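Only one protein chain is missing; all other protein chains are in place.
And now, chain A:
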Amino acid sequence: MARYYFHLHDYVDVPDPEGQDLPDLAAAIAHAVQQARGLAGELIKETGRVVLSHRIDIEDADGAVLHTLRLADALSIEQ
């Protein structure tokens, strides 16, 4: 287990002060995907708007960015 931090960068920067203990980076990315989908869903419901370039940076305890997930990466949108 390692602690991963999920910092959101959308209209504002929202640092994650607590982090989450997860087995590995793959699990952290899967967690970020769920987080992004939940966030996008609520934003669409409340405002009708979602910016696909907004992103979640997954960092380790030392502040190194291990992975960047854009909202677009978590969603599949068809015309």
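Simple rule for what comes next: a contact is a pair of C-beta atoms (placed from the backbone, for glycine too) under 8 Å apart; a residue touches a chain by one contact, two chains touch by 3 or more; residues count from 1.
Keep this in mind: contacts and distances are computed from a predicted model.
A.B. asks: What is the protein name, per UniProt, of the chain that does not appear here: "Sodium:solute symporter", "Spore cortex-lytic enzyme", "Phosphonate transport system permease protein" or "Crp/Fnr family transcriptional regulator"?
C.D. replies: Going by its UniProt entry, the chain not pictured is "Crp/Fnr family transcriptional regulator".
A.B. asks: Decide which residue listed in A:2, A:25, A:39 or A:75 touches the omitted chain of the complex.
C.D. replies: Answer from the full complex: A:39 touches the omitted chain.
A.B. asks: Going by the touch rule given at the top, which residues of chain A touch the chain that is not shown?
C.D. replies: Looking at chain A, the ones touching the missing chain are residues 6, 8, 10, 12, 14, 16-18, 20, 34-36, 38-39, 42, 46, 56.
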